[in-house]
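Take this structure, written in structure tokens, and hold onto it; I'll ask about it next.
Every protein chain of the complex appears in place save one, which is left out.
A and B are the chain letters, set down in written order, and residue numbers restart from 1 in every chain.
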Amino acid sequence: MSKKNGAGGPRDRGRAQSLVVPGQDLGESEGQEAGHGVIVMEGRLRATKNGRIRNQGSTVSIEPLHTRYIPRPGDLAIGYIEGCTNNIWFVELGAPFNAILPMSLGPGKVEFGGTRSVMDVGETILCRVQEVEETHSSVVTMKGMGLRKIRSGVIEEIDPHLLGRLIGKGGESLKRLKEDAECRVIVADNGRMWIDGDLDGILEVRRQLDLMTVESRPIPVGGGH
Amino acid sequence: MAIPLVPKLLRAHLAELAENDARIDGRQQWEGRDVEIETSVLPRAEGSARVRMGDTIVFAGVKFQIMKPYSDRPNQGGLMCSAEIRPVAGRNWESGPPSPESIELGRVVDRGIRESGCIDVDALCIIPGEKAWQVILDLFAISDDGNLFDAFALAGIAALRNAVVPAERFEVGEDYSLGVSKTPIMCSYHKVGDRFVYDACGREELGGDERIHITLGDDDHVHSLQKGLKGIFSTEEFTEIMGRAQERSKEIRDILDSL
Partner (left out) sequence: MGGYGDVQMIDENGKRVDGRGPGDLRDITIETDVVPVADGSCRMTWGTNEVIVAVYGPMECHPRKLQRQDRAVLDVAYNMAPFSTTDRMRPGFNRRSREISKVTKDALESVVLLELYPRSKIRISIEVLSAEAGTRCVGLTAASVALADAGVPMTDMVVSVASGKINDVVVCDLNKEEDNYGEADLPMGILPNSGQLVFLQMDGDLSQEEFNQAWQYNMDAAQMIHNFMVDSLKGGEA
């Protein structure tokens, strides 16, 4: 315990107070909006996730420690082609449900029955989420600036909640990473990033990512358990 | 086991890494992940071990039963080894009857241990033709990030080495240490980006081709071999792997002996 007080400093102690667990009471709901990870039950706010409290205006939300990506319209996403029919591709986004990419929204001109020759199973695409219905049927598109089939480089995964840290204030951290490694790096909203460049650069970016993932573990492991 | 999607980019990247004598997690071609072994970790098992290699974590537990010896071998007990990979261990492992993958795992580990002669089956006989010990080694995966084979084989032999025969509980005498006279070690090699590497991690397995498993005894005697998955390899490739396995199995055996 002395370690926590010594190394954490006052800033960390302040943050510690805002860590909540599912079911935790967050006070009266009157005059407050329930944001992400928060629900209203019997006139009171209640946490539904393990994470840190964020107050923005009158909205109380939780920034989860771990989370799965949920697609929203407009998101830039990196997906894998998981299957196809005559006129549709099925795209895996690392989300709770797959999306479809209709032939009409595919790259360039595709003829009916020619989906596989344009993009085969196992290929990787940079796409945008066009719509997500209530039932979670979702559609992605490749019509738009820069959207394409990815032919070189590598895809790395990073927990969606670490994206902010990766990109940094005003994109500073990401910019520095790109310059240091002399790589092209595109970070998609679904926690996947495309790194393209020479092998040494790619390895350098991966090394930095691994470092960040280790550092970001917010909870010190140890103590009584 | 659900068949996972293999991204073409991953295969291309692994090939590029191989050409440049590099690996996806920064290791050398023949370098293994750090190996952690803990023994006597399961209170209900008569012998047990937990092995961790990177993010691969497995348990092995030894249980004993009394069996009637087989009629053609009335003076011998038995050894049984089975592997169970339940959905806890990874996204692609599913519940239900044992998959061909988990059966292969159990059988390959079984052959290595059995054929090394590390367990004296004659000593397992209690009353010839009537009563003998059956040693059951159960292998159980908690987290699969590649190379369950080596992790299972290592946990298995480590668990057998600290197993105690529960004779008192079965009212056939006093408890005694099972005693393992040899230490078979399995070394597995996976073809990734057109060359073999030792101790493939999950991503290398996903984007790799065939694998080869070699179990060597204390004196470098070969006790079991297995080629798995789709792929073609040459005699030269195999000769190199065999040489590497001789070196590596000694290192692993030293780790076990130092426990």
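Observations on the structure shown:
By our rule, a contact is a pair of C-beta atoms (placed from the backbone, for glycine too) under 8 Å apart; a residue touches a chain by one contact, two chains touch by 3 or more.
Keep in mind that this is a model prediction, so the values were computed, not measured.
Note on the undisplayed chain: of the listed residues A:Gly27, A:Pro73 or A:Pro96, the one touching it is A:Pro96. In the complete complex, the hidden chain is touched by one of A:Pro22, A:Gly74, A:Gly114 or A:Gly171, namely A:Pro22.
Residues 2, 42-45, 48, 55, 57, 59, 61-63, 65, 82, 84, 86-91, 95, 97-98, 136, 138, 140, 142-145, 169, 202 of chain B touch the missing chain (whole complex, contact as defined above).
Although one chain is not displayed, its contacts with chain A can still be listed: residues 1, 4, 13, 16-17, 19, 21-25, 37, 39, 41, 46, 48-51, 64-68, 92, 96-98, 134-137, 218-225.
The rule we apply is simple: only the chains that are shown with their structure count from here on.
Put simply, chain B touches chain A in their complex at residues 5-10, 12-13, 16-17, 20, 22, 26. Contact residues on chain A toward chain B in their complex (touch as defined above): 80, 82, 92, 120-124, 150, 152-155, 199, 202-203, 207.
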